[in-house]
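Have a look at the structure below, then the notes.
Note that one protein chain of the assembly has been removed; the remaining protein chains are unaltered in position.
Up next is subunit A:
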Amino acid sequence: MNEMFLKLVSIVCIFCICVGGGSAGNGDTSILPEGYVDATQRSTHTNNWAVLVDASRFWFNYRHVANVLSIYRSVKRLGIPDSQIILMIADDMACNARNPRPGQVYNNANQHINVYGDDVEVDYRGYEVTVENFVRLLTGRTQNGTARSKKLLSDAGSNVLIYLTGHGGDGFLKFQDSEEITSQELADGIQQMWEKKRYNELFFMVDTCQAASLYEKFSSPNVLAVASSLVGQDSLSHHVDPSIGVYMIDRYTYYALEFLEKVQPFSTRTIGEFLQVCPKRVCISTVGVRKDLYRRDPHKVPITDFFGAIRPTRVSTDRINVTLANESDFIADLEDIAVAKRKFTVIMEPQFPSEFFK
């Protein structure tokens, strides 16, 4: 006890001497300059990507599709363009024969929000949603001939949001009914992204049973993870809609959507607030958060750093003073084209042999 006290005193003394020595020169150095602190907390991303995955199919998993569409709706509303959202949905609930409201998927029984919306661009659907395709997507090692819209073309300046939902267990997430992705494979995928500098910061969100087990093996820096339940807990669904006969949405995503609906593109809501969504009282499961890989303070990170996309734009009104042809040349050429076009006539062949019956 005494030894510890002595140590403490000596450390404090050394610290005082250091501070005293520093302050003689240029003020108090024990406090970092505010500008520096701000700079380390400020985001350095230049673009946003979202990978949203619903891994389970069949009508009784309606809620998982509603989950993933809720997040899709939010990121799209907050500005991430479809070309930068990779949406994987294992089943088509909107056009399912059992859906009494075709073309619509709702987040609650009172039909408050049609999460299906007007314009959904699904990149991987049905049986394309496999572990292989997901890992290929993350690592960028897609098969030759994969469309550009199906690739995660993120770079060193990208903030990536990964959202997974489906049926999970301790250390795995089930894809369709045939295969699983393990937490190790996920961690490897993210490590490969980090090594190739394919993300700036990554926000990993998962809504399944025992969701926290999926982020346990992560070791790559700049990853913030949130899970709907801890290991050993089930994530529960929110409520049943009697008219469709199945659960509508999972609790965690229900409250996440409720929060995100209040966020506007320039809002000051932070990720820190978002991490507190769905307390145990309403969620029943405990929301798990992993912050040790993340450098910034979540309470200072605007939620739009991951859920929105404010592309940097710059007004530029300069011009290069080159004139290569007179304006009239272009007009004359256009008129030539118009004249050439006018010659085109459509000849309709007679459809019936009417001349024989005259």
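Miscellaneous remarks
Just so it is clear, contacts are C-beta pairs under 8 Å (C-beta built on N, C-alpha and C of every residue); 3 or more make two chains touch, one makes a residue touch a chain; residues count from 1.
In this section, contacts and distances are computed from a predicted model.
The listed options are "Phospholipid/glycerol acyltransferase domain-containing protein", "Autophagy-related protein 16-1", "Blast:GPI transamidase component PIG-S" or "Ribosome biogenesis regulatory protein", and the UniProt record of the chain not shown names that protein "Blast:GPI transamidase component PIG-S". Among A:C95, A:V240 or A:I337, only A:I337 touches the chain that is left out of the view. Against the chain not shown here, subunit A presents residues 40, 44-46, 79, 81-83, 131-132, 135-136, 139-144, 147-149, 153, 155-157, 184-185, 188, 191-192, 195-197, 200, 265-266, 309-325, 327, 330-331, 333-334, 337.
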